[in-house]
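Of the protein chains in this complex, all but one are displayed in their positions.
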Amino acid sequence: MRILRAATVTATVTALAAAASGCGGGTSPGGGGSNDSPKTLTYWASNQGPNVEADKKILGPELKKFERRTGIKVKLEVIPWPDLLNRILAATTSGQGPDVLNIGNTWSASLQATGALLPWDKRNLDEIGGRDRFVAPALGATGAAGKDPAAVPLYSLTYALYYNKQMFKEAGISEPPATWDELVADGKKISKDGTWGLGAEGGQLTNNIHQAFALGKQHGADFFDAAGKPTFTSDGAVAAVKQYVDFMAKDQIIAPGNAEYGQNQSLRDFAKGRTAMVLWQAAATTFAADGMKPDDWGVVPVPVPSGTPGTGRQINSMLAGINIAVFKNTHNLDGARKFVKFMTSDAEQKLLNKTYGSVPPVKAAQQDPAFNRQDTKVLRETLTRSAAPLPQVADEAQFETSVGTAIKDLFADAAAGHPVTTESVRARLTKAEQQMAK
Amino acid sequence: MASTAHRPPRTAVRRRSPTAPPRSFRWIRRIFLTALTGFVLLPVYVMLSSSLKPLEDVSGTFHWLPSELTIRPYLDIWRTVPLARYFTNSLIVAGSATLCSVLIAIFAAYAVSRYRFRGKRVFTLTVLSTQMFPGILFLLPLFLIYVNIGNSTGVALYGSRGGLILTYLTFSLPFSIWMLAGYFASVPRELDEAAYVDGCGPLGALFRVVVPAALPGIVAVAVYAFMTAWGEVLFASVMTNDTTRTLSVGLQGYATQNDVYWNQVMAASLVVSVPVVAGFLLLQRYLVAGLTAGAVK
């Protein structure tokens, strides 16, 4: 009797469930948006400035400018990084999202696979001035190879080596390092009495990935093969990861405490003179906020084995950046395209990249003198000469999580004084690779 | 600190009351309670002292006392993150969720405690079993349901405070119903009967007699519902947007892309804690009383 009743309840619930979800997910497959509400746009911006409020102040006047020109009102929402991917996921699943949104360029292929973003085919690209306006590496980080880009580059960044001039002078070092051997040697000279050679963010998965990726290129290793299968345990990949962790484990030029850094504490250590070098994307504004004068630090390209950055094995940075994408379900397709055109226009590119300390992926905008300062010049040259995008595969998020965690764990081992060997690195990476397998 | 200052001789204790605790017990009690107080208050002290430190102090080695006292963090917190708005949102969401949850729980608990009906066992078991649902399992489906309701009826649940209120009030319902049912059962039925004699219907009896008699229990349930809604992180992070974001999620804004402002984090934590803790402590008497007659039965 009771079982019967329970069965009835279950049946009712199931029926209700079917009814509630009946109309199903949102993204109409193959649908391409509409122009139902031509007067408004919703824009999800990622958090680029010091905080969300600062971003609103920076973007507000520009959006007004756009409204004056086109009559389209843009509703801005700045989304903090921890929430951004979940919000995009929610939008993708439900089909209810913004019209235009910012995405981390490493997510391009992942999000492209969902089919929720408008593909930038030739016609769409021509509407914003064509492919050739952008530097090639930046376009390489907009989706899987051989497919139309899922987004357009907006702000670009690369890594550079920041160093403390005073600390270098005190240690008797005249030239900043150009090779890893020099970096290790210099770091050892500096690492004593509570000061350290290099800073790291061992607890930050993405940063770990970025460093390991660039080192991987120098060892001739990609983390994925041409078919998109993970190859985390190749000799090159293992060597790259070990080299990075060894800065703490073997060379001891990274303070053990950096193993748990995950919120950019290494930047403050640098600004306060506790570490002499840090590998970072664009740190000028943070240094200033922590009270370090621009004259106190110098910046050079990230070291490479040969001393001269270039392509192939001389790549010294992953290509970081933010892309701007149009949500396929937009109700204002024309407006969205106009908005992307506006945001990638020379004038806006100059202004916004200048404010955020990034480098414009638009060639013409790079001519501005603001991108010729000591730091931006290095970043800009790295962008055009020696940067490569992270693997554009759909499983990129899993890659970051699994390998990033492996490196985090290795740092924890090193900090605790456990030996880090080729075998232990390979074991961690094997585990990471197995987690990728479906 | 805990026990009385003067210590009467053992014989005197015996004579005064047969249940007075022996000396050894009082020593154990003193040590235990002192240690426990330290454990409980340690984070509160850290929160308070760090919130009054300049940024240099909190990024270097920990020190018990600030090198200099500053109220800057308290001024800065409003600029780094729209704290006031998050606070209002949390207040609205948690407040409404509590109100609705208590009202609905009163109805349900009354039915469970006063009536015999078919399916009562199934109902109570089902409701209680929802306590063991992993939130992670129904987060995405619930989100989809809200979106679909929004699409088909135009009632925006996703991204609105309403959706969050609905979610949170349901979170606290099972425990509230169960507790109130216990409490109502302890209210003598003669009171209901008297109300009927006075011409009340069942609901009249509920609101004129049972609810006032069960007030401590209701306060206890309300506090529980409020706390549940006030601290939730997972659902709030997916279901809110910039305008409806609640404190528990919004506080994460102090750990930005560039830096963690520990002193601001602590100052903001303190600011958002004070009203809740104060309210909670004011109501704690009811809480104990409410539980005594309710859950404990």
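Chains here go by letter, A and B, matching the order in which they are written, and residues are numbered from 1 within each.
Keep this in mind: a residue touches a chain if its C-beta (ideal position, glycine included) is under 8 Å from a C-beta of that chain, and two chains touch if they have at least 3 such contacts.
Operating definition for what follows: contacts and distances are computed from a predicted model.
Trainee: Which choice in "Monovalent cation/H+ antiporter subunit D family protein", "RNA polymerase sigma factor", "Sugar ABC transporter permease" or "2-oxoacid:ferredoxin oxidoreductase subunit beta" gives the name that UniProt lists for the one chain left out?
Mentor: "Sugar ABC transporter permease"
Trainee: With respect to the chain omitted from the figure, which of A:Ala259, A:Ala283 or A:Ala365 is a touching residue?
Mentor: A:Ala259
Trainee: Identify the residues of chain A touching the omitted chain, counting contacts across the whole complex.
Mentor: The list for chain A reads 13-14, 16-17, 20-21, 24-29, 85-86, 89, 92-93, 95, 110-111, 113-116, 203, 205, 256-257, 259-260, 262, 394, 397-398, 401, 404-405, 408-409, 412-413, 415-417, 431, 434-435, 437-438.
Trainee: For chain B, which residues touch the unseen chain?
Mentor: 1-4, 18-22, 25, 29, 32-33, 36-37, 39-44, 46-47, 50, 58-63, 103-105, 107-108, 110-112, 114-117, 120, 123, 126-127, 129-138, 140-142, 144-145, 166-167, 169-171, 173-175, 177, 189, 192-193, 196-197, 199-205, 207, 227, 230-234, 247-248, 251-252, 262, 265-266, 268-270, 272-273, 276-277, 280-281, 284, 287-293, 295-296
In this section, only the chains that are shown with their structure count from here on.
Trainee: Per the contact definition, I'd like the list of chain B residues that touch chain A in the complex.
Mentor: Those residues of chain B that touch chain A are 56, 59, 79-82, 119, 122, 126, 140-141, 143-145, 147-152, 158, 237-238, 241-242, 249, 252-253, 255-260.
Trainee: Which residues of chain A touch chain B in the complex?
Mentor: Touching chain B: residues 2, 5-6, 9, 20-26, 47-48, 50-53, 77-83, 86-87, 90, 93-96, 263-265, 267-268, 272, 285-286, 289-290 of chain A.
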